[in-house]
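Everything on this sheet refers to the single structure shown next.
Omission of a single protein chain aside, the complex is shown with its protein chains in their original locations.
And then chain A:
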Amino acid sequence: MRSFVALLYLEYAAIAYAATDSSRPRGVSPDFAKFYKDPKSFTCISNPSIHLSTSQINDDYCDCPDGSDEPGTAACSHLSPLSPHTPADTVRNTVNASLALPGFYCKNKGHIPSYVPFTNVNDGICDYDSCCDGSEEYGHVGGVKCEDRCKEIGKEWRKKDEARKKSLGNASRKRKELVAEAARLRLQVQDRLQSLGTEIEGQELKLKQTEQELAEVERREKGRVVKGSVSSKAGKLGLLVGLAKQRTNELRESLIRVRNERDANKGRLQDLEKLLTTFKEEYNPNFNDEGVKRAVRAWEDYAAKDKADSNDALDRDLDEISKEDGENGLNWDEYESEEETELDVLYAFENYLPSTIRTYLDTKLRELRTLMISNGILADTASTSTGTSTETKAVLDARSRAEAARNDLTNSRKDLASHTEDLAKDFGPDDIFRALKGQCVSTDAGEYTYEVCFLGQTTQKPKKGGGHTNMGNYNRLERIMVDDEMPADGKGLGSGERIAMKHEGGQGCWNGPSRSTTVVLGCSEENEVWKIMEEEKCVYRMEVGTPAVCEAPGQTPQGGREEL
């Protein structure tokens, strides 16, 4: 133990020697050297009223409330807002306790000097990533020795730095190309806008013209007695029967189709219920997944509800209705030629239906129709049904011409609007992302491949196969602050403000929000995905390199170690 103490004294002697040699004590950077020049005394940097002897500098005891007397030890490392405090920490009250020094200064000869946090000084760990000369472990606690590795680390770094610089040069060239491309694309849009303007003028004219024509034709055709294209073998009644026949056929076909759909859906529902029943049996109640539990509960509630009766009798009736009219003993032709009052015809029509379901059918068909209309299966003809079928071909033709003209105009206007909007959209500085639109890059991580398509969507694709998952659709650009270490090869975000693409409204998560991705962009020679993280359940973050954000306005040039 004696020898150990002796060794320590030697060590301290060495410190003193080093201090005079370089005229600044251990851990002091050139920026702060002026505070340590006085050979007789030392004044706490932020507390000029406190004077110490120079022997108190780096004596491994914290005297200054701002820690400035211990630039080369960890003795003042507890002076931090992150540490618990007691009055005895800084001896005197009412003093300026904000830290005076940024850290332990490593000279890193052969590489770039840097500061190491005081908490890392003499903790027995060589912090080569920030202190390549190992000088922060001068105390050799626990026998640790950190040799100077600046030579190799510096060399390696310079190699990477060179490559990085070269790559940056390429990147900025690429960016220029992208800017040019973006400008070209923008011009295209502008050109299109211009031509659209002319087109719209023409189309407006045409619309006016066709509308006039339609009015003219309608006027001409007015008063003509014979309407419709139904055969002339009957009068008004025949016409009605014809209509009824057409309509019945239409309804029957729809009924059959909807019934098939219903049966298909019934099958799917059964499969689904079977799935859920198995799920309810096999799920793990201890998993305590609120989503699962909610689903199980909802399923229980659902299963408990009365099911819609499946009535075989009604189904038989539907079978009947679905048959061709001939099979039902309904001969339309007879009626088309027979002389009966309209009322009689209608009455008889109903009579020919199986009487048990007359009302049922009536309501069902009505419901069905409404359903089909509301789902866009059938056109809503209610408003025009009185007109169309009775209009003459001339009117119809004129009308369709007018409608075509109107459609053209509407489309052109839409086009115009979207192009105008496109021009106003934020495509980033220099409109640059216009040039990247639709380009995709991907990377493998774990069991998935992750892809981002610029201004499109982000996607997760399982390597084992199976469906792709949309992780969000591009919504907008944002500026966010990042604070990362920049690796020597420059493939990282570094720190500062960066452009981020927000992707939202992706596939909904089981027991969570719909997926979203923030794609944070950093400068790189190629478009490439650096990193993919699930920051929270279904909230992803991608770090992507692209030349598009290199040296963009309002962004400090990236790369290079932060020189302190």
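As a working rule, contacts are C-beta pairs under 8 Å (C-beta built on N, C-alpha and C of every residue); 3 or more make two chains touch, one makes a residue touch a chain; residues count from 1.
By definition in this document, contacts and distances are computed from a predicted model.
Enquirer: There's a gap in the complex where one chain should be. From "Importin N-terminal domain-containing protein", "alpha-glucosidase", "CDAN1-interacting nuclease 1" or "Isobutyryl-CoA dehydrogenase, mitochondrial", what does UniProt name that chain?
Expert: Per the UniProt record, the undisplayed chain of the complex is "alpha-glucosidase".
Enquirer: Looking at the whole complex, which of A:29, A:46 or A:77 touches the chain that is not displayed?
Expert: Final answer for the missing-chain contact: A:77.
Enquirer: Considering the complete complex, identify which of A:38, A:177, A:367 or A:447 is in touch with the unshown chain.
Expert: Answering carefully, the residue with contact to the hidden chain is A:447.
Enquirer: Tell me which of A:301, A:324 or A:421 is the one touching the absent chain.
Expert: Checking each option in A:301, A:324 or A:421, the one touching the absent chain turns out to be A:301.
Enquirer: Out of A:274, A:316 or A:414, which residue would touch the omitted chain in the full complex?
Expert: A:274
Enquirer: Pick out the residues on chain A that sit against the missing chain.
Expert: Answer for chain A: residues 1-2, 4-5, 8, 59-61, 63, 74-75, 77-78, 80-89, 91-93, 117, 119-120, 122-125, 139, 141-143, 273-274, 277, 280-282, 284-286, 288-291, 293, 296-297, 300-301, 303-307, 445-447, 463, 483, 511-512, 533-537 touch the chain left out.
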